[in-house]
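Entry: subunit A
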Amino acid sequence: MDVELRGLTKRFGSVVANDHVDLQIRAGEVLGLLGENGAGKSTMMNMLSGLYSPDEGEILIDGKPVKFEGPGDGIEAGIGMVHQHFMLVPVMTVAENVVLGVEPTGRFGHLDIKKARAQVEEINQKYRLHVPPDELIEELPVGIQQRVEILKVLFRSADVLILDEPTAVLTPQEVHEFFGIVDTLKKAGKAIVFITHKLHEVLEISDRISVLRQGRITGEGDPKTLTEADLAEMMVGRPVSFTTAKEPAKPGRTMLEMSDVTMLDEADEMLLDHVSLTVRSGEVVGVAGVQGNGQTELVEAITGLERVASGKIVFDGDDITTASVRERHKMGMAHIPEDRHKSGMVDSFTVAENMVLNSYYSPYYSKGWAIDWQKVNETAARYCVEFDVRTPSVFLPGGALSGGNQQKMVVARELERETKLVVASQPTRGVDVGSIEYIHERLIASRDEGDGVLIVSSELDEIMGLSDRIYVMYDGKIVAEFDNTGGKADRNAVGLAMAGAHEGEAA
Partner candidate 1 sequence: MTDATTTGATAREEKLASANSRRARIMGGVLIALALLVLFTLDVAPGESATFRLTTPRDAVQIGDLVVPGGPFNMIAAALLAFLGVRQFLRGGARWTNISLGIGLAILVMAFLVWATAGKSFSLTGMLQATMVRAVPIALGGLAGVLSERVAVVNIAIEGMLLAGAFTGALVGSLLGGWVGMFAAIAVGGCFGLLLAALVVTYRMDQIIAGVVINLFVLGVTSYVSSQVFAEYRHLNNAPTFRSFKIPILGDIPVIGPMLFNQNLFVYGALILVAVSTYYLFHTKNGLRARAVGEHPRAADTLGIDVYKTRYFHVTLAGMVAGFGGAWFTLGSVGRFDENMTNGRGYIGLAAMIFGRWHPVGALSAALVFGFADSIQQKLALLNTPIPSEFLSMAPYIATIIVVAGLIGRSKPPAANGTPYTKE
Partner candidate 2 sequence: FTACQVTDTGGIDDAGFNQTAWKGVQDAMEMDSEIEGRFLESQAESDYEANLNSLIEGGCDIIITVGFLMGDATASAAEANPDQHFSIVDFAYDPTIPNVLGQVYATEQGAFLAGYLAAGMTETGVVGTFGGINIPPVTAFMDGFYYGVNYYNEQKDADVSVLGWNPETEEGLFTGNFESLDDGRAFAENLYQEGADIVMPVAGPVGLGSAQLADELGTDQLKIIGVDADQTQTDPEKADVYLTSVLKRMDSTVTQVIQMEKAGEFEGGLIVGTLENEGVSLAPYHSFDDAVPEELKAEIEAVKAGIIDGSIEVGM
């Protein structure tokens, strides 16, 4: 099935998200779609899937114009979309999620869950997805959730699959498996649109590439002839450097020392299993690991968001095992949280308010019990300029910024302070290359000013590129440590450790 978009336009208020876009999608082909945050990729695909209705332009399927009243029509026409943000109901099972909307039923609308499970198994077999049909979504790792999304689309026998940033949350291994699935689908004659911010992925999997910038198609090309640098320049409009240039680390005194830290969940299961690590001033320490192996809990333990059951945490010589979040913050710990939407910012607060979200109480911003708003606003404006946060005004609600800019806002808030230790969790998730470059630069700059920097990321490239030393977490334990001065750690060895293949191997 071939699809063509002609002159598709969509406006949100005064923002033109898509401006007369033309695009062709062909059966048996993977089309890579690139673009900065807010370029309009998701919007375009939402129109194609019927979720949004275009303001202008038309969609042709096999040459015939179609009009979608809702996503139901899109599904009917054979278009399936895996959304950037998971469209799964966490408290329901895989089977329930998959059949939702096209449920097999018995009498009185009785939900035939047995049949549903059988149907799920069938597709499972056919495309080798290995998804457990009876598990609750919320109990599955994101990689599997991603496959459930694909299963959903296949279940509706879609011929066109739109995959909006499907790899953003996957580990290298998972990405590899995922590409296997995409290949199978392609061979089965499906048309696939693949959106990502990771340029090497596009080059690896696509048959054709289109680049979107400020709502318009600004370039097309053949992955065989293009390089990452070409793509980046097409997206951003200027050359982008990929490897963060950095001096060798000059490690100083011990900034953070965790010894034998254990954390338990409600059922007394171990989340952190006797974790010990150190971060010295002037070095970047990376924590690699497949998501769900205790990294989140590690960060919570360090920043004081969760109590630890045993062990000791020392920060620049002070025992902070039982110190509160705020005490740690005051002592000079910065924290870039892993999910900015969930906890890093308040959507309805202005950019200025978000800029002081965790330091509003400091004497610097205070007049007695009141906040000195003049000072807050000025500081916020300065941060915005310093960190290139693109917003027309600091009085705009933070939620109105694009994802990349929101992240820069959070990073600015955390790094512009006097800090000794920066704990950065997934600092560049879902952020476009231009912003990634910038955030990486700033993290290295913090290191060079003598901070200890701890980066937790499921992007192995990010860890490899930034860290001077690497810990690998698996099943709540630190299973390996690598010296990465000058990038000398073995990428393969790290990847294997992440998969829990072998333990030990000291630096």
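Please note the rule applied: a contact is a pair of C-beta atoms (placed from the backbone, for glycine too) under 8 Å apart; a residue touches a chain by one contact, two chains touch by 3 or more; residues count from 1.
The candidates came about this way: all candidates are chains of the complex that A comes from, given by their letters.
These numbers come from a predicted model, not from an experiment.
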| item | value |
| --- | --- |
| Numbered candidate touching subunit A, per complex, among 1 or 2 | 1 |
| Touch list for subunit A against partner candidate 1, complex | 46, 49, 51-53, 70-73, 75-76, 81, 83, 86-92, 96, 100-103, 105, 108-111, 152, 259-260, 262, 264, 266-268, 276, 307, 309-310, 312 |
